[in-house]
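The complex appears here without one of its protein chains, the remainder shown in place.
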Amino acid sequence: MSESLRYIQAVNAALTWALDSRSDTVYFGEDVALPGGPFGATKGLHKRFGSERIFDTPISETGFLGMALGAAMTGLRPIAEIMYADFTFVAMDQIVNQIANIRYSSAGRWKAPLVIRMQQGYSPGACAQHSQSIEAYLAHTPGLRVALPSTPDDAYQMLRTAVVSDDPVVVAEARMLYPTRGPVRTDAPVEPVGGARVVRDGRDATVVAWSRMVPAALAAADELAAEGIETEVIDLRWLNPLDFETVGASISRTGRLVVAHEANLTGGFGAEIAARAASECFTDLRAPVARVAAPDVPMPAAPALQKAVVPEAAHVVEAVRRTVNR
Amino acid sequence: MSESLRYIQAVNAALTWALDSRSDTVYFGEDVALPGGPFGATKGLHKRFGSERIFDTPISETGFLGMALGAAMTGLRPIAEIMYADFTFVAMDQIVNQIANIRYSSAGRWKAPLVIRMQQGYSPGACAQHSQSIEAYLAHTPGLRVALPSTPDDAYQMLRTAVVSDDPVVVAEARMLYPTRGPVRTDAPVEPVGGARVVRDGRDATVVAWSRMVPAALAAADELAAEGIETEVIDLRWLNPLDFETVGASISRTGRLVVAHEANLTGGFGAEIAARAASECFTDLRAPVARVAAPDVPMPAAPALQKAVVPEAAHVVEAVRRTVNR
Amino acid sequence: MGLPDDYRAMARIRRFEERLTALKDAGEIPGSIHLCNGQEAIPVGAARTLRDGDYVTATYRGHGWALARGVDMAGLFAEMMGRDSAVNGGRAASPYLSDPGRWFVGENSIVGAGVPIATGAALTAQRTGSGAVSVVSIGDGAMNQGNVHEALNMAAVLDLPLVLVVENNVYSEMSRIEDMVRVRQLAERAAGYGIPGRVVDGNDPDAVAEAVGEAVTRAREGSGPSIVEAMTERLVGHYSGDAQHYRPAGEVAAAREREPLARIRAAADADLAARLDVIDAEVAAEVEAAIAAARAVPYPDPATVKEYVYV
Partner (left out) sequence: MGLPDDYRAMARIRRFEERLTALKDAGEIPGSIHLCNGQEAIPVGAARTLRDGDYVTATYRGHGWALARGVDMAGLFAEMMGRDSAVNGGRAASPYLSDPGRWFVGENSIVGAGVPIATGAALTAQRTGSGAVSVVSIGDGAMNQGNVHEALNMAAVLDLPLVLVVENNVYSEMSRIEDMVRVRQLAERAAGYGIPGRVVDGNDPDAVAEAVGEAVTRAREGSGPSIVEAMTERLVGHYSGDAQHYRPAGEVAAAREREPLARIRAAADADLAARLDVIDAEVAAEVEAAIAAARAVPYPDPATVKEYVYV
């Protein structure tokens, strides 16, 4: 069965599924219960599941991520919501030093089956403190799984996968994609963690993208096709576990790699993809690896300035052209 | 004039210089005043400069890094000490969302001339929460300068540069190098921010390293020289500003790149160096780029296990050999 | 300062934000805005006790503080319009404004994060002996962030000249204070830091000025920080576009009877009412002129986008 849902509705459906099918799940965060979440992700859940299962917390991200960890260690399966990815930084210790460590440091005697839901990315007029794409900070931290769904269906499937996973998973959604609509396979079996997806075939160049840059890359591929360049587009989906096999296989066909993300360039996760390619696909590469990313500036609020830094389809087009013409 | 000092003594000398020559500097952190710092970095400073200039804070890293920012914005030049780099994560918001942003988001109307001093890396028997190398988290954040001195002289020069800089600088020292001794040019003029350094010439391969991996790379180069492989070793010194020119020039001579750091591999700053090489030095590269780094595991405490993850000279030797034999 | 001055100061903020809302609805303001409608007596009362050189730090709900401290109104409009304003060149917009020229350390979009920063401004005042104080405003919900706790304790132990004004509007976004804390008043936390805490009517600029004034005097004398909790109500949503379905029926209507401007109006005799009418008209004219001036400011040049990251 497939329903046509908006991205944010798919999130809501996955959370409904989680609370409905697993009695050990609890959901908490700011304004998530009665108010239904600032973007409506938890609309109706409090009414349906009650305060035992979904409740509001004080504005205490360190407190409630730590609470998620302790609850996960002792038998619950918490889903904690960070309203904007930017706020992760007030609670980074609980993610990096606590949640990511406990299984390893206890030699597997504890586990931390919890989900941290957040959304990220710029939006017009939003300031630097509400605009970041923080996946690189997360993906550098061993012990975490990191999911970045780019479609309504993945918003549904990957969140369910996260809920079922016995490892801690951060699901970083794309706020700008919340209104996008698409088919969602609401009765599909829960998928295992991981797996990149080739979302468009092409022989001339490989574009690896995630989150908001996936639709941008697809739009770019359309434009490039019109001028005879066939672009293979890979939705990386999970930064951890990293499915570099799918990327490498594509590069072995195309010989050319462009990586696209919204986060700023230096130290972005695009560097990791490029580095692996430079190591594992060296003999296949026929042109320099290109990266499409925001330049290394905090996000300005004025749209006139944002336009000058936010990566879009046009930047992908330009990068692929440059790469193919080498 | 050059004095023979241990790394930690060079830090002490630089701080003495700062408090002595600049009346706007203040120094604070945990156990830094009367106790002289857990590693002796601030020994004697309280006696000499008094509580007006150097004082202890409560165990409140978010509080005192924010205090450093507010003080820097309003006219002081604070140096704040984070005892172990791992503790940065409890205060990450003040670094990423506050300190790094303020100059840009105010269109240059404020500046934040402050220094965050910390030390990092594993040591035998230390647990995962006292062992991290966190430079990749910092270097991905636009607005920060990031310094990683590898010698007593650089511990002195780079810290002085940081103090004089009008931008916020994180100086991440290498705890394991604190006992190493070397000549320190105590009367050298203060250097500008930035600049990698070729610390050994070689025509066969370029090794880019920083912090504790610089002496490891030099030891590796000695070993490799004995088998006829001439390794060029670059001490990157500053991750921001990033002097890729020096790296690129070396690759154009050697055609081969190995990057070495102690931090774990995935998303480490080595990826950024490799990615730049794959983009800017593509035609010069004659072999796959190799990275030497810890595998993606939290640091175990037992030395028997640490030995299996901590990168050392032998790993650099092996990587260079592999790269040269392609 | 007397009543007409307070009225004018509050009316400027109210009018500014009403017009801002209209501009937002008309598409002239790209980003999110958070209004202090109903809370104007707090920045206005507090500002009365401050001098040039005293620092103020606020939250995203900080337009009132910016205006009360003399930040240029046209510049604020231009900044929020995404123009190349003299305030922050379009880089900050509504929730992250600042102005060193008016010692406005600025707003902050991270809940509570301004308090440690304000502590730093207080450190500068203390170490340079400038005699300045550092006033920082946060919401009731922010009292549960670790950063506020750390900064308050540190300011206390260092005797820093800091005044924390808690604007208690009983909501954190869409959640009621009863779901956030188990204390009746947040000022009760002051005792845990060994500093004074007071609760005042935040809709009365005189009451605010008296309490903040006391704290400011204390701070200036080197006796350390204080907490002033100012009780107030939001007349509007948390942000532009907030439908406020979570607020009980009648709550906002009742608040409209108690809000600071309505109160003055209700108590005014004919004579005063006439003077207030004049002020309203003057304020309206000032605000329209500011909007016109703001509209004349160009949009920032995209070529400058990478400027100001580093010195």
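A, B and C label the chains in the order they appear, each numbered from 1.
Here, contacts are C-beta pairs under 8 Å (C-beta built on N, C-alpha and C of every residue); 3 or more make two chains touch, one makes a residue touch a chain.
From a predicted model like this one, the values you see are computed outputs, not experimental measurements.
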| item | value |
| --- | --- |
| Given A:Leu76, A:Val198, A:Ala225 or A:Ala249, the one touching the chain that is not displayed | A:Leu76 |
| Sole contact to the chain not displayed, among A:Asp31, A:Asp93, A:Glu173 or A:Asp204 | A:Asp93 |
| Among A:Ala33, A:Met67 or A:Leu148, residue touching the chain not depicted | A:Met67 |
| Option touching the unshown chain, where B:Asp24, B:Asp56 or B:Asp243 are the choices | B:Asp56 |
| Touching residues (missing chain, whole complex) on subunit B | 30-31, 34-35, 38, 56, 58-60, 62-63, 86-87, 89-90, 124-130, 295-298, 300-305, 307-309 |
| For subunit A, the residues touching the chain missing from this view | 26, 52, 55, 57-58, 60-76, 78, 93-94, 97-98, 101-111, 142-143, 145, 165-167, 241 |
| Those residues of subunit C which, in the complete complex, touch the missing chain | 144-147, 149-150, 153-154, 156-157, 179-183, 188-189, 191-195, 224 |
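In the analysis below, only the chains that are shown with their structure count from here on.
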| item | value |
| --- | --- |
| Other chains in touch with both subunit A and subunit C | B |
| Centre-to-centre distance between subunit C and subunit B (centres being mean Cα positions), rounded to whole Å | 40 |
| For subunit A paired with subunit B, centre-to-centre distance based on mean C-alpha positions, whole Å | 30 |
| Contacts with 2+ other chains: residues of subunit C | 89-92, 96, 108-110, 113, 146-147, 309 |
| Shared-contact residues (touching 2 or more other chains) in subunit A | 62, 86-87, 89-90, 127-129, 296-298, 300-301 |
